[in-house]
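Below is one structure, written out as structure tokens, with a few remarks after it.
In this view, the complex is presented without one of its protein chains, the others remaining in place.
Take a look at chain A:
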Amino acid sequence: MTTTTTPDSILKAAGAARPAAAPRPTARILRRQAVPYLFVLPALVLLAVFKLYPIGSSFLMSLYENVNGTQKFVGAGNYTRAMDDPLLWTALKNTAIILVVQVPVMLALAVGIAVALNSTLLRGRAFFRLGFFLPTVTGLVAYGIIFAVLLNTQYGLVNWLLGLVGIGEVPWLTDPLWARISLGLALTWHYTGYNAVIFLARLQSLPAELYDAAAVDGASAWQSFRHVTLPGLRPALLLTTVLSTIGTLQLFDEPYVLTGGGPDNATLTIGVYLYQNAFKYFDFGYASAVAYILTVLIGILGIVQFRLLGEKS
């Protein structure tokens, strides 16, 4: 940009900042070059103080252990402790289950809803799009509470409705397996619409000619879905998979509010475990080590997903 501007415009641009002064040419150019930095400066300062510094500081902290209120350097001690920590492995296992079961089910549902919303056969598309998206704007605490009450074993509306069709009481939040299912249901309720809207936008940008060509070739509905829709959705699938993976690995609010990590640690996630260590046991060093293990996991999974799903360019 600086190469195409005339000396005149540089003068004017510089002059706008301090009209009375007639700075030397080098000073003018310096001021001209400072402009972009001034726009990004507030954000960068805030990020350096409240993001980068904590990221670094948290790593240092992970090398110390809290022994009766004093910090003792333990090197990799917190990390080796983590490797032998059965609760952390439970949290990892729970997170993996959500990742392998809930995320694919949710994304498949979202693709189905997006395809239905994109169909010319559908009446009232705007209403449906809105309805499916509405849970996304509901706060995590609010919907955690709603689900906790709806799924109450003895008094909840869901079990009452199931009772009407002759199904006995389901221990939604008190049995380890059912608690996992409930958590999965709540997550699916909350995020499916968000993903469906991303898929829908992608579907609407696919050229209609592709479907025409498939129809001319005599493709069935399934074949045109399999060979036109799915490949077309690939970038959106990558995006939603990566976002869902990051979200699942950081999962905190839902289990904290819905089940508190229980029963019997069946819904203990890494996020909840980290919070417990930091703010219940005040073991900041160990919690930081867990946070770093989490970051490395997210990085590895992100790279793997980009390799598997990314555009082959």
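Criterion: contacts are C-beta pairs under 8 Å (C-beta built on N, C-alpha and C of every residue); 3 or more make two chains touch, one makes a residue touch a chain; residues count from 1.
FYI, contacts and distances are computed from a predicted model.
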Omitted chain per UniProt, picking from "Sugar ABC transporter permease", "Heme exporter protein B", "Cytochrome-c peroxidase" or "Peptide/nickel transport system ATP-binding protein", is "Sugar ABC transporter permease"
Across A:47, A:177 or A:230, the one contacting the chain not displayed is A:47
Full-complex touch with the removed chain, picking from A:96, A:215 or A:230, is A:215
Chain A positions in touch with the non-displayed chain are 1, 4-6, 9, 12-13, 16-17, 33, 35-40, 42-44, 46-47, 50-55, 57-58, 61, 113, 116-117, 119-124, 127-135, 137-143, 145-150, 152, 154-155, 157, 160, 189, 193, 197-198, 201-202, 205, 208, 211-212, 215, 218, 220-221, 224, 235-236, 239, 246, 249-250, 252-253, 256-257, 271, 274-275, 278-279, 284, 287-288, 291-292, 294-295, 298-299, 302
